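If you scroll down you'll find the structure; I have some questions about it.
A single protein chain has been removed from this complex, and every other one stays in its place.
Now for subunit A:
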């Protein structure tokens, strides 16, 4: 028997890493707790939502059809809604089986493959499916996304049957592309950084790559099986076809999400609002103070300079002038965010206000010092420390409430094709950041957005990247975690140095050591490494 087949798959199970930092997109992490659902509307005993049972979303489509991007985005959104979702990339299992640098036999995808190849295929499929069942049955999973080519109708029919036997509903999601431009674009984006194509004209490399796929997977039947539940996404969302999908609400939700998804790469920037005249009041909608206005000007300058530099880098690399990407600005309806956008508006940038983006409501904690809160509501403080994400002080919003309120913003964020600058209160930035970088709900209330940084999030198919851009020359008093932020006691760092004295919790943040522990200014992310082994990936 082929030595490949004897390789112990379980020992080489696809790598899943543990969450190490909130600066790394956590979408591929295995969660160790159940606190991963920012916008879950309600909870149930089984942990499954929307009156839906267990669902397998089975991807269908040839390589270079953007399946990974769709899987990852969908998982991001579903987990945000509180649906326990996990992606199973069949390619990970194949790689784990054939080992580093190993190759599957030439006829691996052929309908008339040799018995050895068929056995290898079966073995890999079996291992992947066992993991799916184990996760759905024993780990309370609700949606398993099965990422593979699934090229034939007969294969898909038997897959649906097999899932049904395990009491799992199947929804197929095909990414069908016949637009040459999109195909080449996809191939260019992910695949041709492979050494195989080194030094080749990108167009030529893309064509060669696509031709290779065709030789490798000669038979592909697009979905037409009337009895199956399927969504066909045609040419990256230009059209959709649904067959029998009204059986559950989740599928509608997914579809709505997908209609807003696009494959254009665009950047999101996060910026805090400037300081206001009446710092510690939520209710008074105070305008910016003088320093706040100066801050607005500095932010604008830094951001525009950064964009110009980035453009120059691309221009130097490609030798041609790239087009200026338009920038849209979103603020909340709060005065200080609107006024922070004022310099950009004067320069002619489009500024839109969104009432959903108002800061978290502090309720009874308005204007109270941390000490006062502890004295007045000792039981609430205790409960808050147990679950800072879901607990709400009397009349206040929890972070969870805020996330639910921000859901329409998430969809518009996906829809937006321009680069986007979001100017908002720290609480809002925390929640939006957690969507894009998939943070645990335990971390969200603690995320820090000091005023001297512009956060830039760059999307990529496999995972997003976060950068921090320093804004120089700011008065250190205005930098730290918002003085106007609600002084809801948040559990401190593990060392337990939560300062019960008002005002002391913030200034500690810009001590020498703290600045040192702050993440480096540039990329803090490993997307490139993660993608590296996907380069030669064929499904």
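Keep this in mind: a residue touches a chain if its C-beta (ideal position, glycine included) is under 8 Å from a C-beta of that chain, and two chains touch if they have at least 3 such contacts; residues count from 1.
Everything that follows uses one rule, which is that contacts and distances are computed from a predicted model.
Per the UniProt record, the absent chain's protein name among "Nitrogen permease regulator 2-like protein", "Checkpoint protein", "fructose-2,6-bisphosphate 2-phosphatase" or "Iron hydrogenase" is "fructose-2,6-bisphosphate 2-phosphatase". Of the candidate positions A:102, A:202 or A:394, contact with the unshown chain belongs to A:394. In the complete assembly, the contact with the undisplayed chain comes from A:243, out of A:207, A:243, A:277 or A:418.
Checked against the full complex, the one of A:126, A:211 or A:415 touching the unshown chain is A:415. Considering the full assembly, A:356 is the residue among A:356, A:369 or A:418 that touches the omitted chain. With the whole complex as reference, residues 41-42, 237-246, 249, 252, 255-256, 259-260, 281-285, 333, 338, 352-353, 355-356, 361, 392, 394-395, 397-398, 401, 404-405, 407-408, 411-412, 415 of subunit A touch the missing chain.
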